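Every protein chain but one is kept in place in this view of the complex.
By written order: A, B and C. Residues from 1 in each chain.
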Amino acid sequence: MIEELKKSVFQANLDLVKHGLVIHTWGNASGRDKTTGLIVIKPSGISYKSMRPDDMVIINPEGKIVEGKNKPSTDAPTHLLLYRNYSSIGGIVHTHSTYATSWAQAGEDIPPLGTTHADHYYGEVPCTRKLNENEVNSEYEINTGKVIIERLGNIDPLAVPSVLVNCHGPFCWGLDAEEAVYNAVALEEIARIAFYTVVLGKKEPVDKFLLDKHFHRKHGKGAYYGQDKPK
Amino acid sequence: MIEELKKSVFQANLDLVKHGLVIHTWGNASGRDKTTGLIVIKPSGISYKSMRPDDMVIINPEGKIVEGKNKPSTDAPTHLLLYRNYSSIGGIVHTHSTYATSWAQAGEDIPPLGTTHADHYYGEVPCTRKLNENEVNSEYEINTGKVIIERLGNIDPLAVPSVLVNCHGPFCWGLDAEEAVYNAVALEEIARIAFYTVVLGKKEPVDKFLLDKHFHRKHGKGAYYGQDKPK
Amino acid sequence: MIEELKKSVFQANLDLVKHGLVIHTWGNASGRDKTTGLIVIKPSGISYKSMRPDDMVIINPEGKIVEGKNKPSTDAPTHLLLYRNYSSIGGIVHTHSTYATSWAQAGEDIPPLGTTHADHYYGEVPCTRKLNENEVNSEYEINTGKVIIERLGNIDPLAVPSVLVNCHGPFCWGLDAEEAVYNAVALEEIARIAFYTVVLGKKEPVDKFLLDKHFHRKHGKGAYYGQDKPK
Partner (left out) sequence: MIEELKKSVFQANLDLVKHGLVIHTWGNASGRDKTTGLIVIKPSGISYKSMRPDDMVIINPEGKIVEGKNKPSTDAPTHLLLYRNYSSIGGIVHTHSTYATSWAQAGEDIPPLGTTHADHYYGEVPCTRKLNENEVNSEYEINTGKVIIERLGNIDPLAVPSVLVNCHGPFCWGLDAEEAVYNAVALEEIARIAFYTVVLGKKEPVDKFLLDKHFHRKHGKGAYYGQDKPK
């Protein structure tokens, strides 16, 4: 079971590169094992070219290495905090993808400017506040997780499956690592279209009823997009 | 006959991905059988990677499934309304391609700023008005078709083979699905060049006589672009 | 001899696509045979995918078809006028490449903003005036050549091997078709960098002495870039 998860987390890390969201070692993906609650995560600073499934690191929810010869990603404490806080999510990715990172560096939420956005995010893609000096100097990666959770507030993390960390970049999640990658790809394109739209002079979000329509067409009880699920 | 159409509509859907106009399942293509009037359309929410020609759905002009194990694209009612209203068109595609969607989100027509545009569109690429709350909440996809038709007014759909749906994205069409893809590719590049041109500070459309010259060089009785048609 | 030229002009047309300067049939390349003065040019409106070397059209300097089953590019009269006027050039390409076309649509010269530009163009890349109604309605393609020549004035066409046609796009040339493609690739990147530079707020051209230095480092008697030419 955990061997399958190692393969899928490994694949998710490679997919970030394949989709053009990550260069060098600027990203990481992790997944949570539903049975044991163990986390599989990318090792720190290992080149994507030489990385193998067995390089993945298995840690417990407190961050102790359970299996693996490498140190986990330096962002592991951020991942762990999100997993502990949101029982619904099973995969997390972090990237420095170009357009999403540009919005993060600008310190701005990405407003829902069209139905592409509304199909995937029930409202703006939120940007956190900046961390203060204490939060940066001590337990930086944990505090990164804390401002994400603070910014989400009572938003359902599966209805808004990404947050921009101010002056940093996006964290995205989903039911598993594969879905987290899927959301990271969607976010980058949504951030890109939003950038061009803003340059063309439009900043006002779509009407609330259009946001509702598109989000609920794809998500929740009244959804009628896609095929009927088996069973 | 309809088997050929299934293959060509399947191919048109894949071509949207190949040309970079569609990621995930953010698009759809359909074609109309000239003899029977039946419509072949992409199934809803099926991944492009696993899709096969036999996954295409055949519906009659009223939207009833005639053949196929899947539900048709949620945008099928929009396609059907366009087919019913315009007897000349035989293929329709819908995408969220980056630059065309940015203009749609900005809620602006794409002005004809050069001969690239004039070669393909006899005038601006029109953008619809926004749908109101009633139109969104009831028969949304049909109303999407209605605002396209309302915006086109008495424009020949083959002289302006694309419309931007406000806050949404482009619908493109042609004599068949292949030509609709061709026009979607042209539209995206035209939208991109127009974006850069506007950023450089130019917004005024080309002279009417230049628009006439380029459009009629390629289209209609006086056309002298391309090779003589056989027969 | 002319068979070699047909192959190289064919290849030049394909290279425009390979380098991302041309989609659909939005471009053409030609070359001049040094011995006979005959011109080999792309046929009009033929898809790049199905095109073969034998589809190239051979015309004499007055535009009469000497060999070939197809009609030549509709832009052939523009090519011919440039060949007749400039004995030094042996190849011409026309594209609608994205950034160069954006500058053409904006109706602006591309100013020499850095050494990349100065390495290839001895001064701005000039943009023509607009054609007037008479010039568009009668002998349009010949008049396109005339405004290019008018705009170049007494500039050496090999020192400034591209002109932007207002509201249209670039024409580029060189000693042969291959060099014309080379210049079209350089122009597109120079146009792109210039676009970003202008958005960053800088519009003033480089100092004349830097322009001189870089251009003459690569071109003319004092050139010291590259390897010594054999013989």
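Definition applied: a residue touches a chain if its C-beta (ideal position, glycine included) is under 8 Å from a C-beta of that chain, and two chains touch if they have at least 3 such contacts.
These numbers come from a predicted model, not from an experiment.
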| item | value |
| --- | --- |
| Interface partners of the hidden chain - shown chains only, full complex considered | A, C |
| Candidates C:85, C:115 or C:137 - the one touching the absent chain | C:115 |
| Absent-chain interface as seen on chain A, which is shown | 23-24, 26, 43-46, 70-71, 74, 96, 98-99, 101-108, 130-131, 133, 136-137, 140, 167-169, 195, 198-199 |
| Absent-chain interface as seen on chain C, which is shown | 113-116, 119, 182, 185-186, 189, 192-194, 196-197, 199-202, 206-207, 209-210, 213, 217, 224-228 |
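Heads up, the rule we're going with is that only the chains that are shown with their structure count from here on.
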| item | value |
| --- | --- |
| Given chain B and chain C, the chains that contact each of them | none |
| Rotation angle (°) superposing Cα atoms of chain A on chain C, nearest 5 | 180 |
| Innermost chain, taking as reference the mean of every protein Cα atom displayed | B |
| Where chain A and chain B are represented by their mean Cα positions, the distance between them in whole Å | 33 |
| Rounded Å distance, chain A centre to chain C centre (Cα mean) | 46 |
| For chain B, residues contacting two or more additional chains | 199 |
